[in-house]
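One chain of protein is taken out of this complex; the other chains stay put.
We just call them A and B in the order they show up, numbering each chain from 1.
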Amino acid sequence: MSGFGGFVLRRAVGTVVTLLAISVIVYVVFYATPGNVAQITCGPRCSPEQVHQVAQQLRLDDPLYVRYWQFLVGLVAGQDYSTGTSVEHCSAPCLGLSYQSDQQVMSIILTKLPVSLSLVLGAMVLWLVLGVGTGVLSAWRRGRFTERLLTALTLAGWATPVFVIGLVLMIVVCGELQLLPFPQYVNFTDDPEQWAWNLLLPWLSLALIEAAAFARMTRASMLETLAEDHIRTFRAYGVAERTIVGRHALRGALAPVIALNANNVGSAIGGAVLTETLFGLPGIGQELVHAVDVVDLPVVVGMVLVIGFFVVLANALADVLYALADRRVVLT
Amino acid sequence: MSEALVAAETPGTGIEPVPGVSGARQFWRRLRAQRAALVAAAVVALLILVALGAPLLTAIEGQDPTTYHPSLIDSARGGVPIGSFGGIGGHHWLGVEPQTGRDLFARLVYGARVSLGVAFAATVIQLLVGVVMGIASALGSGWVDQLLSRITDIFVAMPLMIMALALLAIVPSSFPRPVLVTLVIGFIAWGNIAKIVRAQTLTLKGLDYVSAARLSGWGTWRIARRELLPGLAAPIITYAAILMPVNISIEAALSFLGVGVKPPTPSWGQMLTAADVWYQAAPQYLLLPAGSLFVTVLALTVLGDGVRTALDPRAASRLSIGTGRKREAKAAKGETEAGKSASAVGKAATEAGNGTTEAGKEGSA
């Protein structure tokens, strides 16, 4: 167990290092780009004087590493920003101020986060249940009609981009059949039932493609496990096939599924951006698309970092879970 | 159970070897055995032809993807195409785009160019970067491996869609967009392939035939080229087959969000941006690009599964659509005995019987 503790610690340190490296890369890439940030921020009709003023305000004249260092300091200790007329304090963890609205990036993110978390976590439950269930069922019923049907459905789900599923669902369910109103985000704390109903279609659109990925993965992993020797042992001892599939094969098949779930957090967040844009949900993704549109760099950088933080965290968690699930894994 | 397989080979020595088939021939034979993969291959071939022949096809139709046809849309009704079914007719085979009146067929076939081209080029970049990083890291000593593996981890952790979205925003719009999308996808999402190549190279490096090559007196470079690279071909091709459809989806998604390929260059994803508004008046404006995306990704995925099955029969039992051949599955099972080595080289193990368990006993101690 001491080895395990050490493993978790090493993993934690590795996570912090990775996050730092990502922040450096993101910062350098975004703030050292050829385009004149001040010009873009100020708008096309600004005079050179105005542009210069904006540049000064944004401290764009400082060398990059100084700005990065200040950014890090802000992240840990908070920072004061002068917005021309007044000084605003941005408390730690400070990701800077929006060029557009002078709002703190962190508070923008915090207001949008519940929407995105509702979307992603809800969809995750859905895709895990759907995907793993389908995968197990088609591995168990291998060679039969059920399996063929499930395989075809899975492939179809896999081949349909998130926004296509979303579009079709919205048009059919809300437009033609009018089963549901067009989704409008309602806070969970305000009305849980409405929250769920309004998120149903976004959940479905985001979950279907991921569920397909999981079904493929689970099925493959199940079949691989079912071909292993210890499964043969239990067959030779008269254990029922149902027990073998549900207990022994599933247990062995879960580890790679956990790993896949972590790897897919990144792509799921990408899918969430699409879903939010499509359904008009006021989450991080929609805000990011907006910020990209108006080249609001602090917001873009802040969001990329926050999302990166979640992805890296998910990966690290998955590593730990994976090691817990399969103690045979060499801990390095 | 593996005995069933071993029996296929007559035991003992001094017996005439079986007339063999080379790796490539075996690959084609196994690929041809899968009907779904063949259909998918035909679809993919057709798509490639359409993409390559886009100028020719539109010339036959007599249209081009960028010309506006204001006369064909009803501005009074908000830009709905005039005529039934969104203006389908002899001049415009699939009708015209709402609001602009651009020819849909032309935009669709030129869109195929962008979709396939971007996805293909991005895949090539991913493979190049991934393979170089993977091999360098596996062959590099100590700190080189450490460093490269860390860098790879960082890129694995980067959410592609988000990074792409952000990056596409800051590059001046004068930069050609399809190229930009290609570069962004290619240079961000290579982490997984680097990991796979590294792991595979490490496995191969431990094989006895690599040791034998070292004993022959060859240097590292020659061994990497002659002994390692061919062994990496199968996993690399397999992974490329997975990447292609994913890249198509990503390009479509970025264009859909309005940061990828921008008008007037057509792209399937971008065509869908406004499609939901027009689905009643011109359903094909939604259905055609959506359907094209679906068919393309589906065909590439099925073909990818087929290629993987043909390259690695062990995977055959797992991915085939219910018609896995028992013998091959068995063969694959025996192979696990011989350890990663055999599955790595992706060929049927022939000596997986009683004897090889010894192989696992001492290992490399």
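What we mean here is this: a contact is a pair of C-beta atoms (placed from the backbone, for glycine too) under 8 Å apart; a residue touches a chain by one contact, two chains touch by 3 or more.
By our rule, contacts and distances are computed from a predicted model.
Look at the chain that isn't drawn here: its UniProt entry, checked against "Peptide/nickel transport system ATP-binding protein", "Sarcosine oxidase subunit alpha", "Integral membrane protein" or "Transcriptional regulator PadR-like family protein", names it "Peptide/nickel transport system ATP-binding protein".
Touch with the chain omitted from the figure is made, among A:Phe188, A:Phe234 or A:Phe309, by A:Phe234. Contact with the chain that does not appear here is found for just one residue of B:Gly231, B:Pro289 or B:Gly304, B:Gly231. On the side of subunit B, touch with the chain left out of the figure occurs at residues 1-4, 6-15, 17-20, 22-23, 207-209, 211-218, 226-227, 230-231, 326-327, 330, 338-339, 341-342, 345, 347-351, 353-365. Counting the whole complex, the residues of subunit A in touch with the unshown chain are 228-230, 232-240, 243, 248, 251-252, 325-328.
Keep in mind that, in the parts below, only the chains that are shown with their structure count from here on.
Centre to centre, using the average C-alpha position, subunit A and subunit B are separated by 23 Å. Contact residues of subunit B toward subunit A in the complex are 1, 150, 153-154, 156-163, 165-172, 192, 245, 249-250, 252-253, 256-259, 269, 272, 275-276, 279, 286, 290, 293-295, 297-298, 301-302, 315, 317-319, 321-324, 329, 332-333, 336.
Touching subunit B in their complex are the following residues of subunit A: 14, 17-18, 21-22, 25-26, 29-30, 33-35, 142-144, 147-148, 151-152, 155-156, 158-164, 167-168, 170-171, 175, 216, 219-220, 223-224, 227-228, 232, 263, 266-267, 269-271, 273-274, 277, 288-289, 291-293, 295, 297, 300-301, 303-304, 307-308, 311-312, 315.
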